[in-house]
Each structure stands twice: as structure tokens, then as C-alpha cells.
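Only one protein chain is missing; all other protein chains are in place.
Labels for the chains are A, B and C, by order of writing; each one numbers its residues from 1.
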Amino acid sequence: MERVRDLFSGSPLTEGASFEVLRLTETELHLGVRADQKTIEDLLALGFEQDQVQDPQWQSAPADGVAPESFYSTTHHKTQVWLDGEWTDVLDQRMDGCLTLKNSTPVCIKLRDIKEGSPILTGFMGVRLVHDSSREESHEFAFMANDVSSERRAEVQTKRVVDLARKARDNGQKIVWVPGPVIVHTGASRELELLARAGWVDSVLSGNALAVHDIDAQWLGTSLGVSVEDGRVMPHGHSHHMRAINKVRAHGSIPAAVQAGDLESGLMHSLVENKIPYVLAGSIRDDGPLPDTEMDLFKAQDQYAEQLKGAGLVIILSTMLHGIGVGNMLSGEVPLVCVDIHPAVATKLADRGSAHAIGIVTDVGLFVRRLREQLIEG
Amino acid sequence: MERVRDLFSGSPLTEGASFEVLRLTETELHLGVRADQKTIEDLLALGFEQDQVQDPQWQSAPADGVAPESFYSTTHHKTQVWLDGEWTDVLDQRMDGCLTLKNSTPVCIKLRDIKEGSPILTGFMGVRLVHDSSREESHEFAFMANDVSSERRAEVQTKRVVDLARKARDNGQKIVWVPGPVIVHTGASRELELLARAGWVDSVLSGNALAVHDIDAQWLGTSLGVSVEDGRVMPHGHSHHMRAINKVRAHGSIPAAVQAGDLESGLMHSLVENKIPYVLAGSIRDDGPLPDTEMDLFKAQDQYAEQLKGAGLVIILSTMLHGIGVGNMLSGEVPLVCVDIHPAVATKLADRGSAHAIGIVTDVGLFVRRLREQLIEG
Amino acid sequence: MERVRDLFSGSPLTEGASFEVLRLTETELHLGVRADQKTIEDLLALGFEQDQVQDPQWQSAPADGVAPESFYSTTHHKTQVWLDGEWTDVLDQRMDGCLTLKNSTPVCIKLRDIKEGSPILTGFMGVRLVHDSSREESHEFAFMANDVSSERRAEVQTKRVVDLARKARDNGQKIVWVPGPVIVHTGASRELELLARAGWVDSVLSGNALAVHDIDAQWLGTSLGVSVEDGRVMPHGHSHHMRAINKVRAHGSIPAAVQAGDLESGLMHSLVENKIPYVLAGSIRDDGPLPDTEMDLFKAQDQYAEQLKGAGLVIILSTMLHGIGVGNMLSGEVPLVCVDIHPAVATKLADRGSAHAIGIVTDVGLFVRRLREQLIEG
Partner (left out) sequence: MERVRDLFSGSPLTEGASFEVLRLTETELHLGVRADQKTIEDLLALGFEQDQVQDPQWQSAPADGVAPESFYSTTHHKTQVWLDGEWTDVLDQRMDGCLTLKNSTPVCIKLRDIKEGSPILTGFMGVRLVHDSSREESHEFAFMANDVSSERRAEVQTKRVVDLARKARDNGQKIVWVPGPVIVHTGASRELELLARAGWVDSVLSGNALAVHDIDAQWLGTSLGVSVEDGRVMPHGHSHHMRAINKVRAHGSIPAAVQAGDLESGLMHSLVENKIPYVLAGSIRDDGPLPDTEMDLFKAQDQYAEQLKGAGLVIILSTMLHGIGVGNMLSGEVPLVCVDIHPAVATKLADRGSAHAIGIVTDVGLFVRRLREQLIEG
């Protein structure tokens, strides 16, 4: 029955641990494992539980923004800490954070938000990942993530995203969009505008370029110097985006340009009109920037994280930069859809640890059009 | 006015030739050029005309399938030969062929079709490329080809292809499709079926895998082992395509399977039912193959070329192999659309000399759906 | 201990089967499974053994080239058939074949080689996949295959291939190379020449274009119209490959051109000089072709398969077409290395079932150079 041994290969069980069967039914097998401390920690990291739970070890932070050397580094997965004899949920779960206590409750915080002297969980004792039903679902996503390929029906994938969007709305959760500027060139921004008006957009997280290209398209009919109407390169088109930036700077902000009646169409106009919050995070390549772009990235990251609270679905459209940013901030319980024509982008998102991402390799313009047709008309 | 010199850069004019203005109007500039023989030949290859046309030089083919060493190697472009004091169109224009005379008419033939002793045009005298209105159009395509990018609106590109299809039909010319097997996985084959029934498909040029996956999808509901309905991997799915092949082999051919009532749906069924001709060219990677697959490539190339006669539009869907094959056989006057999610494929087609190709980087499933919506419903 | 249940997820054990522990030591766990016929077959396909082995079911082939409908479709993996009370190795293991008996020995054959009336194994009884040490190794490759990424050190991967090449040579097995024409443009063909002279090339499987571009580079200094020396586009360069083809046609074959003293350098010259066999399989896109190119694909597939006998390592360089062809013909016990700058190519090879492939995403010119440096100098 050697195949079964295969099933353990790659797990810590195969390297020196001894085990015994604790319970065996027709559908369940419980094993007891005896092993050295390191293997035990590895097993805990995999989701095994400890027989005799040991209390977590807290150490004081040595300085502001600095954790003790052996701090527990968090993952996406829902996590619990053993406090006062029971497993307590961690708040604000995110990746690459550490665990502290606020009002006797375990909370996930970023390294830079640590205060000197505050308790930080170290080692792997008294902490566990929770394997609940929503994680089962994310397992399914993990399968999809490994399976990123243009050789899958975009139709099947559209339906999956439509289901997730309906479920998020039914649950009263937010649908957060993370679009890159390419949505303007591909026509997806017009579709997103329609979705915004129909109530399918609760928040938009992006950067300077999205807003610039969207406004350029409204005012000068171009995007990256190319006519939005017929795809022709326009004379002087390369300077159009600078004119758009300058004009918004003259107004003071995008909402001011809308209020002045100067910006009358497009995605950004639609977000302002429908009071849908957006965050434009700056980047080293930004021209201008628009007054609305947040060039202080500490603030931008905090604003992103704020918008992601209560999200039931996050949809990344053709932007690796902002997509990875969002992926890091998000609990693994929130479905994350990443649409891109480059397979490498979805792969990269998965490589960074966002294993719950659904990677969809397709034309973003046509895909968002299908989403809109099904969400609004279907 | 140094910019003008720029416009000549890269042309033979910049290296040692002298020139004079022959005629100058508000919109035309005729230059006379004096240069050595090699430069003259280069200029002729570029489309310049000779002042005093020299008769073409014909040499006898030294053996069957072998041209004289200095044979004129043809391009896509419409070509004329100086015969009896006038420019005569070359028949059967194709790339990488040579020129012979049949019944006193210049004809383009493949190397392997040369007969020993037949006259083959050598050198560059007495032959010219014709620059007519349809070539102007192909210039526009050339622009698109260099501009292959997913950052262009698929909608604009869809419209362009719809226009070309309508124009071909209005001209009584054929619309030839060259799809790869990926159209089954992406759902484009269902759309192509609808287009076939509506009269938008005059011929299909492909290979073994397209038919196998299409028939697999009808009989066993899978394509490459993946469920066509929900994208799940099916147990034993990897053997399904072999079962489909075996069953067609038992019938003797695809039409026989249709006639026996055993194949009742799908693209191949639809082609048989609508009497639309198809050619399945074999490849070294083919399993089986289907009895309908032509494994003798001399025959397959001839059958492809036969189907391409009278084509007014050729649409390549996600197949570099068959796409390049078709590109080589085709006159540059026929618009060639190449749809693929991999930018490298369209680039490669252009690199091979099919400069008149329109490269469209998009999801082939969603793109053919949009084509169908606009051609049939729009 | 729910994690263990996880380890079974995706296996047939989780769906309705009951099981009991047969044997449990500190490092091994043998399970007995009771399940319905279908699940049993699924488990057999996974590598489980049957308690009471049942004899295989043979049915007569209904016609030449046609298997009984429920034929067992083979995989890459080493397979055994239960004959006369013992497990007997299958000869000529390959993917997508079926099993017959020749001289009382089970043999893997292609569908088209079936003779009417010969016994063909059907169903899943009395056949098993063998899980031996070489398969363990291929498991490691499988890991790499899923892990195709340019973000891995080419150096680590070079070392791995060097080790495999040395091991193949130590075992007296062949090293078979499957290069695409791009190796000429990237300079890898010069490196392969050096490897050929040093005895690291036992066979070359490719197509018309490889030989054409190699010979074009020797005679006219270009490849695809681009100078091999300095990367510049040459005037008339596009016709060079046709001149090279014509000249070889005049000689009658590549070896004849070498013997005549006309082809004095390059990869093909080196293969001829060192008496290294090569097969050039035709394709629908081939110009010419060279007289050495086999345009009858039945013959070409047989010649490929013949060269692959005794292979201990197969290295595919930048060619999906020939790579998939070879992958289909090869037993899973032979390591298969696929080097390509496009991640999609390695993915596609894996998708086709060549799970034992090592996918290396890198520049093929620089990679083969590193291989040569380490194999010959290191």
C-alpha cells in the first residue's frame, strides 16, 4: 500500500517522527505524533493541533517598529491564539505581520506599528491556523491558482466571479476593485463605470496612472497618445496626459474638477458622482502627480487597508503592483480574483503567498464586459 | 531640413547613390537615381522602377525541384514581370517561391514543383513589385502589426475584422479560418460553429488536435482532460482524447461518424453538415491520428493552398504552426488576422515576413464571441 | 489531527471508500481499502495494488488500427501486466498507446499499429503502474515542472542538467537533443556543435527549419535575414534561406553537400562529420523543404521513436512542436529537460502529461553555453 506513504511525502511526518493511530473511522484518521521540538513546530505550522496546548510566549518589543528576533510572522490564514484556556481569534489578520495584545485581545499588526515594550508573540506555541469551511473554499481557489492558463474557458471563470460577487453582496460585504491603467486602453473602464452606477463597486484602489489616463480619455480622447475611438496614434498625443494632469492640478483635485463641471464623464467622474471612495497610491514612475495621488506610502498603505475592511471580494484588473500590495494586506478568507493577459502576473501573485487568488488569464476589456453583462443584465 | 534625410535612413539612397529631382508637385516627388548595379537591384526590390526596363533573365532549371543559383525569390507582394514590352501580373503569388513561365505567363511556383529545363527568372531585372491601392491598405495593417499589444481596445479591433469580413463577402471572396485546438478549451469553437451556420466560414485549415478536442468535448465532455462545463479535471480525462480518436477510426472518418448519427454536435459536425471543406494537416506530435488527418505534408500543403484560392480574409486563431504555414502560402493582398493571447505569436508571424498581418492580442474565446455577436446579430 | 485527512483530499479515498490499517510502523502505513469497482480502478490507476489480483481482460481488435472501445490507454509511467501469475514489464512504454501481446510479452503500441484480431488489454484489471526508485527521482522533476519560473537560478538548473548528462553517459545511455531553429539565432547551435564534437550529442531530433537556418548562417551569414555576426538586418536577407535550401537540393542532401566540400561548418556539418544521426520531421509551414526533411509523418514519427530508444536524457531547446512530439513517445523514466524563454512552452509540455519534464525558463543561447562550459571544461 505504498501509495499512502506517498501521501505523506514532503510532510514533516516522513522525517524521523514516530506516530500512532488515535482514531480511525471509515472517513477519518487521527494520528498521534511524537517528535522533536522543531518538527512539532513544523506540524503546528501545518495545522496540526497540540495535545497539551502550551501557552504562547510573549516578549517585549525592544524598540518602536522592531519585534523580538524570534517573532511569529503571520500568514494570510485565519489564526487563533491560546488565551486564558481558550482559542481566541486574531483581529486584523494580514500577511507578514506580527501578533500583539490590545485590551487582552490578540491583534495582527505591521512591524512598523509596534510600540517599544508591547508584547509580541514569539515561537510557535499557543498559536494555530484555523481550518474552517471558508478555508475549504479557498482550497478550491488554490487549485485554480496553480492552474492559471489561457486554455480555460473565460466563460466558466466569469460565472465563478459573478457568483462570488453576488455572494458578497448578499452577505453585505464590500466588493473592492483594484484596476490598473490598462483598463482605460482596453475599454474595461467604461464597463467598470456601468458596474459602479449599478452598485457593484464599493471601493477602488489604484494609482496615479489610472486616473490620469481616464481623465485624458475624457478631455482629449486619448490614452497613452492613442485615440480611444479608433486606435490611431494622435499627433502630440504623448503630451495629452500631462495636459490632463495640469488641468486637474489647476482645479485642485478630481472632485473639484467634477464640481466645476469640467470633468463630466469617465470612471473617476462616476466614482465622485456616486460617492464611491477611491485611493490613488503613488509610485516612483508617476508624472505630475494628480493632487489626489498619495505620495506618502505609509499613508497610502493605511488608506488601502482601511478600504479593504469588510471586503467580501477583491478583483484585481491588470496591475501587479497594486495587486501584490492588496494581497499582502488581505486575510486569506477573502476571495481574490486577479485578471491579467500575462500569465506571469497571476503566477507572481501566487508566488508571493496569495495562494487563495483565482488567476484568470484573459483580455481584461472583454472580460469585464462579460462580467457587466451578467451582473447587470443577467 | 534635415528631417527629410531621416526619412531616407535605412534605404539604399543613403549609401553612395546620387539623385536628382525629376518631378515635383504639391503631393508628389519623383527622384532619379544613379547608382551601381547592386544598389539598383536593391532599389528595384524596394519598389523603384527602372528608367530603361531591362528584360528579365531566364535560366533553365538544372534539375527537378532545383532552381538556378541566382533565382529570384518571391515575396508576398503583388509582382509583375516585363514580358513583350509590358508589365504582366504574376499568377499564384506566394512567398518563398520562384518565377517560371507557363503558357507565356509568369507564374509563382514552389521550389519542389520546378521541372528540369523549365525557365526560371534570375536576378532582379525586369521584375517589379506593384504598389496598388490594396497595398496601401496593407500598409495600414503593417502599422497594426508593429503595434501588437494587449493595451489596445479589443472592441476597435473587433470592428476592423468585422469590416474586413463584410467586405470579403461583398466581394464574393472566401473567409478562411485557421483555428488551433485551444479554441475548444476557450469556448471559441462554439462561436465558430454559429458563424459557420450563418455562412461566415468558407473553409477551415487546421490539424489533428482541433478535431480531436472538438469531438472529445462532444462525446466525453472534456478537452485535454478538463471538463468543458465547469473547468474541473476529470478522472481518467487524459485518456479521453484517445477514446475519441479510436472511435472515429472505427467509423473510418469524421463524415462517416456524422452519417452514422454518432457525432451529433460540435464544430466538426457542423462543418460536415454544412458541407464546409476542412483540411487537417498532420504534425510530428499527433496522436492517432484521425483518419481525416493528412500525414503526407506535400499533400497537406497542396490542399491548404487550394483552399486559400479566392480568399478575401484569413483569420488565424491561436495557432502559430498552421498560421505560419498559411502566411507563407498567401499573397500579401489578402488581409491576414492573427488572434492570440501570446504577443510572441503575432510577432513571430510578422518576423516571418507576413507584414500585412493584423496581430490581435486577446482572449480568443471572448474575441470570437464578440465577432459572432457583431457579424450575426449586429 | 485533521491535517492527515487533508493529505487524502483529491484521492479516491475521500469519496465513500472504507479502509482499515493493515500495518503500521514508525515510518510506514499500509491501508486496506474496500470500495466499489470504479473506485478500485481509480486506486489501481494511482498505484495501489490489488489484494487478489485479477487477470487482465484481453479483447480482439475489431479492425486494423482500431482498438476495442474500452481499451486501456497507456501513460508515461512504467507499467506491468499480470501474466501467468506474475507481474511482467511492458515493453516500449509510451504515452497514449495501448497494450497488446507479442510472443506472450505485453507491449505498448500505437493505435495505428494495431492489427485486426490481435489481443488488446481492456479495463483496468491485471495492470499496474510501477513505483520504483527512478520514479522517485521523476517525482522530484514533477516538483520542478510545477515550479517553472524565470525567478530561479539558471546556475542551479544548469548543474542539475550537467548531473543528468553525466549520469546518462556513465550508464551508457544516449543523450538526445531536440533543438528548434531559434538555437541558430541565439548562438546555441555553436555551443551544441562543440558538445557534439566532445561526445555529448548522440542524436538530434528536429525539423526542416533548424537545418535551413544553420546552413543559411554558414553560407550567407544570416539567420531569418539577420546577420549572425552583428544582429543587423541584411538586404535581401529574407531570401537567403531559400538560396540555402535550393543549394542543398542541388546537392541532393546535406551529407552530399558536406562530402562535396561545399558545407564546411555549422551544426549540421558537425553532425555529418561525427556520424551523429539526426531526423528532420516536416511541418505544414516548411519551405522547400530540404531533401533530408521527412514529409511523411508516419515515417518521421517512427524515426524519432527509433532514435529515442536507449535514451538516458532528452533535452528540448526552444521548440514546443518537436518537444511535445518527443514527450508523447517517451517513457516517464527518461528525464526530459525543456529549455525555453517562454514559460508557456514548459507549462504546455507539462499539461500534455509530460509531468517528469524539468522546465527551465531561460535564454537558450546563454544556457547551452553554460552547459558546454561545465560539461567540457568543468
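Throughout what follows, a contact is a pair of C-beta atoms (placed from the backbone, for glycine too) under 8 Å apart; a residue touches a chain by one contact, two chains touch by 3 or more.
None of the values given here were measured: they were computed from a predicted structure.
If you put the hidden chain back, the residue from B:194, B:344 or B:376 that touches it is B:344.
Considering the full assembly, A:342 is the residue among A:169, A:197 or A:342 that touches the omitted chain. On the side of chain A, the interface with the absent chain consists of residues 12, 42, 45, 62-63, 65-67, 69, 71, 73, 75, 96, 111-112, 207, 224, 235-236, 238-239, 241-243, 245-247, 249-250, 281-289, 295-298, 300-301, 304, 321-322, 324-325, 328, 342, 344, 351-353, using the contact rule stated above.
Residues of chain B that touch the chain left out of view are 1-9, 11, 14, 17-24, 26-32, 43, 46-49, 131, 139, 146, 149, 151, 343-344, 347, 351. For chain C, the residues touching the chain absent from view are 150-157, 182, 185-187, 224, 226, 228-231, 341-342, 361-363, 365-367, 369-370.
In this text, only the chains that are shown with their structure count from here on.
Farthest from chain C, judged by the mean position of CA atoms in each chain, is A. Work out the mean CA point of chain B and of chain C, and you get 31 Å between them.
The mean-CA centres of chain A and chain C are about 39 angstrom from one another, to the nearest whole unit. Within chain C, contacts with two or more other chains are made by residues 344, 351.
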